[in-house]
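First the structure, then my questions, so here it is.
Removed: one protein chain of the complex. Kept in place: all other protein chains.
Naming follows writing order (A and B), and every chain is counted from residue 1.
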Amino acid sequence: MVFFTYLISGISLGSVYAIIALGYTMVYGIAKMLNFAHGDVIMVGGYICYIALNSLGLPAIVAVILAMIVCTVLGVVIEGLAYKPLRQAGSLAVLITAIGVSYFLQNAAQLIWGATPKNFTSVVHFSLPAGLMSVGLSSEALITVLACIVIMIALTTFVNRSKLGKAMRACSEDKGAAQLMGINVNRTISMTFAIGSALAAIAGVLLCSSYPVLQPTTGSMPGIKAFTAAVFGGIGSIPGAFIGGLLLGIIESLAKAYISTTLANSIVFAVLIIILLVKPTGLLGKYAPEKV
Amino acid sequence: MNEKKRMGKAKMVPVPSKAIIPERDIDKAPILECSHLGIDFGGLRAVDDFNLTIGRTEIAGLIGPNGAGKTTVFNLLTKVYQPTRGTILLDGVDTAGKTTAQINHMGIARTFQNIRLFSNMTVMENILVGLHEEMSYNALSGILRLPNFFRSERIARERAIELLSIFNMEDTADAVAGSLPYGAQRRLEILRALATNPSLLLLDEPAAGMNPSETAELMENIVKIRDTFNIAVLLIEHDMNLVMGICEGIVVLNFGQVIAKGTAEEIQSNPTVIEAYLGKQQ
Partner (left out) sequence: MKNMKKSTKTDFATYAGVTAAFLIMYALQRGGHLTSSISGQLVPICCFIVMAVSLNLVVGISGELSLGHAGFMSVGAFGGIIAAQSLAGAIPSAPLRLIVALVVGALCATVVGFVVGVPVLRLRGDYLAIVTLAFGQIIKDLINCLLVGYDSHGLHIVFNISGLKSINDLHLEETGKAIIKGAQGAVGVTKIASFPAGFILVMITLVVILNLVRSRTGRAIMAIRDNRIAAESVGLNITKYKLMAFVISAAMAGAAGALYGLNYGSLVASRFDFNTSILVLVYVVLGGLGNIWGSIIATVVLYMLPEALRQFSDYRMLVYAIILILVMLVTNNAQLKALLGKLIPHKKEAAGNE
């Protein structure tokens, strides 16, 4: 039964990673950039929700929606100001700019909300039957997993069925051709950032509900882990991000329980390395050989 | 001994025929013999049953409509792709399992249809990379600047200038390769390939994007290169003036298969070839 408890905690953590990784992977798929600031958008989402709950006294659902709105706007603004001017530049220039944005968000958060960790109050307000609680299932974990599944299904449907989703796929294949077909590439990229950032807000709230310590660096490590998860599953692939996130969470939780707390992160990274050596583009990634 | 071994092999494998080898090369061992060469991409037989023999100092042409698989043949010969079927003998030695780099050491050098220069490096440096194997010092001698570094570098640079003089490009030695005009880039690619001291030079559309006078000059130069270095040349080209003008043997490829082999006159009058290029006549 102890194993089951760790497994559940792993799935719950993995679901958070998966939601973040979905945002990462969508942005990567379309803009071909590693958005290192993504993790910090999570942190901003957490703070907005915290303020809405504690200072403004808003109901939980309103707080979550507010966090999503703020993060969406933030994502679009970041893209427009910092990344859009670099559309023609090399990928390293964009990477460094993203790092600059990450520094900016962390330091701005520290100035606004202070460096002392805030104790986040969970947004989940119901409790589960005692039978479920005894095997280690918490209401937060349940909501997190459900949210992840809903988001995953919604996103897949959106990308495959909707007009904007098709535009996104077209842009990620070939921006030039998409433009010639009358797709507004810039707007499509902005929309991708908007969706990714909204997801980051949800992830932030869920993360802080399960691990209630909120500080300016809260988003960094989950951001890196989610990035790892996205690569693990094959970056650019939506089901890949989902599977990668879940696996990562489970491996981390089990490694912490059975091998070593200090080395849990290392074990996650070691598994990633092994996966990439066997499948160089991740579990579900597409291999595109260079044409000679 | 090598000759004997080759003859033995040739007996076991009746193809390729030596039908199109120029007379002067007939009694020498051919530089290249491909037999039953083929590759599949998924279900597609991109190249199938490709047989070709090239003589020591032959200039051969590989032609065919777009998408016929000509560049794929080059990629098979240089092991950019590993063949699904068939054998390639280079100077009598089987190249199975070799890498692209090893194939170069064995004697095949090539150019690319879409030019692939080291475009951030200078013209001189591009040639020096080609001369890499000619230089004998190791990384440590390079870092410590031991005497053999200077000696080796000096000889290589002199050799590079000699190579550049083939196309009168000595003046551009310090220019960045990517900044050269298109024609000069194509010529530099040929020189870089020559620098690796090949016995077979593969040229993928060397005249693409050149005007008629540049093409005429290129034709002269290809013959000159063959005569100076005593090597074989296999070229892919759409410019029929060039192909018919300098190629001694011509192979026509369509849908991955050889549809004709022969001299320029034979190819020009071959009805299958005409059909492949122009479609069936009414």
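As a working rule, a contact is a pair of C-beta atoms (placed from the backbone, for glycine too) under 8 Å apart; a residue touches a chain by one contact, two chains touch by 3 or more.
Treat the numbers as computed from the prediction; the structure is a model and nothing was measured.
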* Could you tell which one of A:I99, A:M133 or A:L146 touches the chain left off the display? => A:I99
* To do: Check each of B:R110, B:R187 or B:K261 against the chain that is not shown and name the one that touches it.
  => B:R110
* In the whole complex, what residues of subunit B lie against the chain that is missing from view? -> 78, 80, 99-102, 104-105, 109-110, 112, 116-122, 124-126, 128-130, 132-133, 135, 137-139, 141-145, 149, 152-153, 156-157, 173-174, 192-193, 195-196
* Interface with the unshown chain - residue positions in subunit A -> 28, 34, 82, 85-86, 88-90, 92-93, 95-97, 99-101, 103-104, 107-108, 111, 224, 227-228, 231, 235, 259-263, 265-266, 269-270, 272-273, 276-277, 280-282, 290, 292
